[in-house]
Every structure is written in structure tokens, then in C-alpha cells.
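Missing here is one protein chain; the remaining ones are kept as they sit in the complex.
Coming up: chain A.
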Amino acid sequence: RRQDVLTVTPWLAPIVWEGTFDPEVLDSAYRPLNLTIGVTAFAVGKYMRFVRRFLESAERHFLRGYRVNYYIFTDSPQGIPRVRLQPGRRLLAVPVHRGSSWQEISMRRMEAINRHVAEVGHRQVQYLFCLDIDMEFHNPWGPETLGDMVAAIHPGYFDVPREQFPYERRSSSAAFIPKGEGDFYYGGAVFGGSVKKVYEFTKTCHMTILADKANGIMAAWQEESHLNRHFLSHKPSKLLSPEYLWDDRKPKPPEIRLIRFSTVNKNYKEIRN
């Protein structure tokens, strides 16, 4: 039980922190369902270098004991490192085109995920998580994360007043959120849910991204801005605390008892050329 942090949103969605749940109880509820959980991650161009660490750490911590399909979206399927996977878990490469800039790649993710869910995903998995590849698992990520529509609270903004959230503030953008509105600032590196909800969500985000493109505008934080806009009007059914989306460059505050998934330090200039 946690009294130092908010554990339920005003719309009665649980916020998952260490100490709010019993992993055994959840496991006993979810195991019998015989689920397969999907993970999407984009490894385009130089981002391929993150795949090994992502996969190896996922094998140690991500939904251990469950069936998992890793969908690695990449422009060079041959370049995916061979990583030993536990039984019941497999890796599938999804070919994508290399974009002209890292922002563009980032913006096309929604479209790619949506298309993949429509063509393949919905038949193979019941739940899907869409994660950034330049990250590493450090601690268990279990069935406490499963839900209809799941978003993660951005580590940089969980104890910051709403006015300071870096929402898109230009009213000409489809991702616009006016001052005074907003529940949380969600991170774009982690989202997920039932395949149906992920399909709907990625479709809507893709639409708003296209609308902006037609107007010659790119949102402040690309798809993260659009994600936040979507989650304002279609509230997530479950929130993950920043334990599930941490930035290793930040000092760890007392509220964060456990870091489960965090960024890998990298040279941004070098990667995003």
C-alpha cells in the first residue's frame, strides 16, 4: 500500500507503483488465460545497435513465463542480432522504410503499428506494448501492466504542475491542449493495451499527425504530443508510474522505489543525423 503517491486517477484508473499490487495474485489471474503479448519496437538505421540489450534484458524481466512476440520494425531485417529467447517467445522482423529524418521516422510509427496490427497483430496477440528500442529492462515488468488502454507517466513531469507540461500549445495543431487542461504528461516511449484499443489509438494519432502535416506543422514533441492529446479525450484505463519509463540521467527520488525500464545513455547527435 502506498500513501505517498496517487494510486488511482479521478476516472478510477489504477496507477501502478511498487507496493500497490501483489504479483502472485495477478499472475494467478492472468496465467490461465493463455495470452500472447506483443511488443513493437523500431530499430531503424543506427538504432539497430540497441536491439541486443533491449531483447536480452526483456528476456530477463519482461512478462517472464508468458508467451511474447517481439515485433522489430527495421529497414535491415538481416541486421537483427541473434538473441537467445526463452521457450514460447519469438522474434519477428517487420520491414519498414528508412525515413528522411529521425523526426519523420518517429511520426510514421503510429501508421506502421496500426497497419501491422490490422494485417497480423490482431491474430497473434491479445495485448500489445509499443516501446522505444533505446531502453533497457532492469526489474520485473509483469501482468500488472496489462489493461485495455495503458499509458506511462513521463519521468520528467510526474511531480510538476500541469501548466509546465510540454503539451503542444499552438492552436493550429491537431495535438493542441490549452493551458488549464490535461491530466498527466504521458511518455511516448511506452504505451499499450488490447489489440483493439491499440489499433484505434494508433489510427487516431496517425490521423492527427497527417492533419498537422497537411497544415505544414510538426508538433513540439512529435507523436508524444499527439499521444497526449489522444489520452486527454480518451483516458487510459491503466497508468504506469515512471518506474516503467525512467530516464537514467535523472536522480532517483524517494517515490521511485524500483526502476523497471529506462533509457540507455547515448550520444543524441551521433544517432540522429
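We adopt the following convention: contacts are C-beta pairs under 8 Å (C-beta built on N, C-alpha and C of every residue); 3 or more make two chains touch, one makes a residue touch a chain; residues count from 1.
Methods note: contacts and distances are computed from a predicted model.
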Options "Glutathione reductase", "Sodium/hydrogen exchanger", "Iron transport multicopper oxidase FET3" or "BGAT1 transferase": UniProt name of the undisplayed chain: "BGAT1 transferase"
Selected from A:P14, A:G65, A:G79 or A:P166 as touching the chain missing from the view: A:P14
Where the unshown chain meets chain A, residue by residue: 1, 3, 7-8, 10-14, 16, 20-22, 25-26, 29, 144, 234-235, 238
